[in-house]
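My structure is below; once you've seen it, I'll send some questions.
The other protein chains are all here in position, but one chain of the complex has been omitted.
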Amino acid sequence: MKKRKHTTPAPAARPGASRSVRTAAPPATAGPRLIEPAPGRGGRLSAVWIVVTVASLCLGGVYLIRSAGHFDARVYHPYRSVEELAILQPKAVADELHTVGRRLYHTLCVQCHQPRGQGNPATFTPPLAGSEWVLAPDPGRLIRILYKGLYGPITVNGQSYGQAAMFAVGDQLPGNDDAKAKQIAGVLTYIRSAWGNQAAPVSVDQVNAAHAQFKDRTTPWTEAELQAIPETDPE
Amino acid sequence: MNRGPWFFAGVLLTFASSFGGLILAPQLQIGRQSVVPLEGLGQFYPPARPGQARQGAAVYQALGCVECHSQQVRSLGSDLQRGWGRRMSVARDYLRDHPVLTGNLRLGPDLANIGVRLPDARWHLLHLYDPSSVVNDSLMPRYPFLFDREPEHARFPSPHALAMPPADGAPQCRLVPKPEARALAAYLQSLRSDVPLFEAPILSSPAAPEAAAGIPGP
Partner (left out) sequence: MARPMSASATSAATAAAGPAPRDAAAAIAVSCRGPVVLLVVSASVWLVIGGVLGVVASIQLHAPGFLTHNAWLTVGRLRPASMNLWVYGFATQAGLGVLVWLVARLGGRRLLYPGAIALGAVLWNAGVTLGVVGILAGGTTGFEWLEMPRDAPPLLFLAFLLMAIGALANVVFGREPAGSVPQWYLVAALCWFAWVYPTACHLLLVNPVRGVLQAAVNSWFTSNLLGLWLTAVGLAVVFDCVPARAGRPLANRGLAVFGFWTLAVFGSWNGLAPWLGGPLPRWMGAVGVVANALLGLSVAAVAWNWHLTLRGRYSRCRTDWVLRFVVSGAVAYVLASVAGFLLGLPCLAAITSLTLAPVGRTQLALHGFVGLTLLGAIYDLLPRLLDIGWPSPRLIRFHWLASVVGVALVFVALTLGGLNQGLRLRDPDASFPAVIQSTVPFLGNASLGWTVWLAGQVAFLGHVARLLWRRCRQASFIPARVRTLNAAHPSRNP
């Protein structure tokens, strides 16, 4: 843009201003007004502005260096760096089983047992959250139910579920025996630690050991049969 | 000297810098993000919405629900402790959405995980018909135009009919949600973002993402 030279403004009449709202409000001073210079520093920018701007830019730069996550797209508030995120990743086997189990639960089991494991009396589905069956120290009975299913009445937390009928999950899972054992261990680990449950995780070895005892069974379990299995502490 | 061209260049350059920094750079960084496979399940996150839920997204959009509801769990504030999500929302959660309705005002609760928190379609339908019948103190408007009524003993009862909320004063009728209402409920049921991702791990205690990492607050 064209910058005008430093000129002293000529005194000038301002007919326009007095016209604009003339009916409504005549200006304070009738007649022509003088254009006079405002009290100020003229056309120069005070150095203070430049100094303050540079200082603010520096402060902003410091903030960005400290707090912009090194401009990495994987860093979201409240995390500060990728290294910090790496520490938080699930790394132990138990965590991996938990993840596998959680996904499996929320695709397969959730339809009857509900997202929070609260069960559904209308379909005779007992709850998993807080259930003494789930929280038992030895997961042997749970492993049996998952592999071969369950049929008939069952009592959970003192409430009877008349016609419970759980299908044999083990038969439905994809993969070979090892993959099945891993998924069953995962889902058991998950339901034993979710929704306030606090029981020990279930390892793949535990699942395989228990499975070896009833491998050839073809029918679902009943409550009485399961109760008959001795409850032992896991090693 | 005529400074006009310099002025134009300055205006365009400053604005181009903002376009480059706030549009192009993010596009290069996260514009080509892809869905993540879920181990062992043959599925992907975020999942594709079923057809009815997709129709419901259009209803959600057309009714302007975004004016009062957000769909983003934030790490600031009490979102996580409130149970609105098990982790904060990140870019990948929105890959299947168009338009992305993150919202910028919360006169209603956040809906990013409403499908987990309230999985029951009947609850959503009753809530749409008369929010205060299921939520005390609700300030949400009613959406009666999403419903029809049918007599209690209709000759061909609708399979979707619901009992009227008791306060409605029409005990002889049953509530029949229109297809839009059922689609909207299906959409709400489909809203969930609770799969752990690298950039958004799920921590055991939702209260302490910072304590767990051993770092001071923001």
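Lettered A and B in written order, each chain numbered from 1.
Keep this in mind: a residue touches a chain if its C-beta (ideal position, glycine included) is under 8 Å from a C-beta of that chain, and two chains touch if they have at least 3 such contacts.
Note that the coordinates shown come from a computational prediction; the quantities given were computed from them, not determined experimentally.
Chemist: One chain is left out of this view; which of B:Ala48, B:Leu76 or B:Ala154 touches it in the full complex?
Modeler: B:Leu76
Chemist: Go through subunit A and note every residue touching the omitted chain.
Modeler: 1-4, 6-10, 12-28, 30-46, 49, 52-53, 56-57, 60, 63-64, 67-80
Chemist: So which bits of subunit B touch the chain we can't see?
Modeler: Subunit B touches the chain not shown through residues 3-4, 7-8, 10-12, 14-15, 17-19, 21-23, 26-27, 29-33, 61-68, 70, 72, 74-78, 81-82, 88-95, 97-109, 131, 135-145, 218.
Note that only the chains that are shown with their structure count from here on.
Chemist: Distance between subunit A and subunit B based on Cα centroids, please, to the nearest Å.
Modeler: Distance between chain centres, rounded to whole Å: 14 Å.
Chemist: Any idea which subunit B residues touch subunit A in the complex?
Modeler: Those in contact with subunit A are residues 1-4, 6-7, 26, 29-30, 38-43, 75-76, 88, 90-91, 116, 119, 195-196, 198-201, 203, 209-210, 212-213, 215, 217-218.
Chemist: In the complex formed with subunit B, which residues of subunit A make contact?
Modeler: These residues of subunit A touch subunit B: 1-3, 67, 73-80, 84-85, 87-90, 99-100, 103-104, 107, 114-115, 174-175, 179, 183.
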